[in-house]
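Structure first, commentary second.
Heads up, one of the protein chains got dropped from this complex, but the rest are sitting where they should.
After this line comes chain A, so read on.
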Amino acid sequence: MYPFGKGAARIMPYLLLSIPVLLYLLLGFGPSMVTVLFSFTDATGVPGQTWNFIGFENYTTFFTSSDSGDRIASIGRSLYFAVAVVVIQNAVGLFMAILINKKLKGDVLYRSVFFLPVVLGVTVSGLIWQLLANPLGGPAQALLNFFGTSSNFFGDYDIAFELIIFVQIWMYMGYSMTIFLAGLQSIPSDLYEAGYMDGASGWKAFKNITFPMIAPSFTVNMLLSIIGALQTFDIIYVLTGGKFNTTTLAFDVYATAFGSGTSDYGLASAVAMIQFVFVFTVSMIALYYLRRREVEM
């Protein structure tokens, strides 16, 4: 009952937990609160520079200055990115999970291959795709040349952002797959047997048995990919650096704080706050609908 013994030792778990809580408050929660504070100031982040409270000026700047159009476009791009990633990544992940769940020969190999990009990390994945898309003799270019056409890939306004979406999906589909697979494997096989008796097989079995049963993993996957997609910054940084209309709201936070030789921590904090509200709202709406689906089942 009490793994740490009786008496004074009972407070042991609390003491142990207090260490990560302390670290979190110091390194996670604290800085977040400072961001809130900074978003109402004209702080530059340079030591020795004075800073003043300027009320909502940073927020007004976000919505009314010369580059507001670009900023609002980047919010739109974040949404586009999120929808594309959430739909395609989960569809592909679910499809692969179902195939692997068929107890194919060598399913372990498939699992590791599809999960590999998650382990590789963003920089390595970015490098791989940049090498593949190298316009001077890269394999992708050679393939296009074969069909009598060519492309600038990550330097092309028309497709750079879509290519980033593709790489993001490629990177994380194995992650979705793994979660779906865990869900699929928790479904008792007698459900399918009973369903088979009642004449449910193939698509019907999927719609009426599999899909409702994996509702919890569906919720987890949707939420993780929505939040992940809305916060994506790293892969954009590696592949295009935000050029060629590939800036998203999350990238904008970075660009405002560190980009182009000036640092405006006040404005960057305000952008971060707007980003927070945006991600929070979208995920809450998604959570509401996803949870309702789970309950109905």
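Convention: a residue touches a chain if its C-beta (ideal position, glycine included) is under 8 Å from a C-beta of that chain, and two chains touch if they have at least 3 such contacts; residues count from 1.
Definition applied: contacts and distances are computed from a predicted model.
Student: Mind telling me which option in "Cytochrome P450", "Acyl-CoA desaturase", "4Fe-4S binding protein" or "Sugar ABC transporter periplasmic protein" is what UniProt lists for the chain we can't see?
Tutor: Answer from the record: the omitted chain is "Sugar ABC transporter periplasmic protein".
Student: Among A:39, A:61 or A:232, which residue is in touch with the absent chain?
Tutor: Answer from the full complex: A:61 touches the omitted chain.
Student: Consider the whole complex, including the chain that is not shown, and state which of A:7, A:48 or A:106 touches that chain.
Tutor: Selected residue, touching the omitted chain: A:48.
Student: Return the single residue from A:125, A:141 or A:168 that touches the missing chain.
Tutor: From the options A:125, A:141 or A:168, the contact with the absent chain belongs to A:141.
Student: What residues on chain A make contact with the chain left out of this view?
Tutor: Contact residues on chain A toward the absent chain are 4, 9, 12, 15-16, 19, 22-23, 26-27, 44-49, 61, 65-67, 69-70, 133-136, 141, 150-158, 241, 243-244, 258-264, 267.
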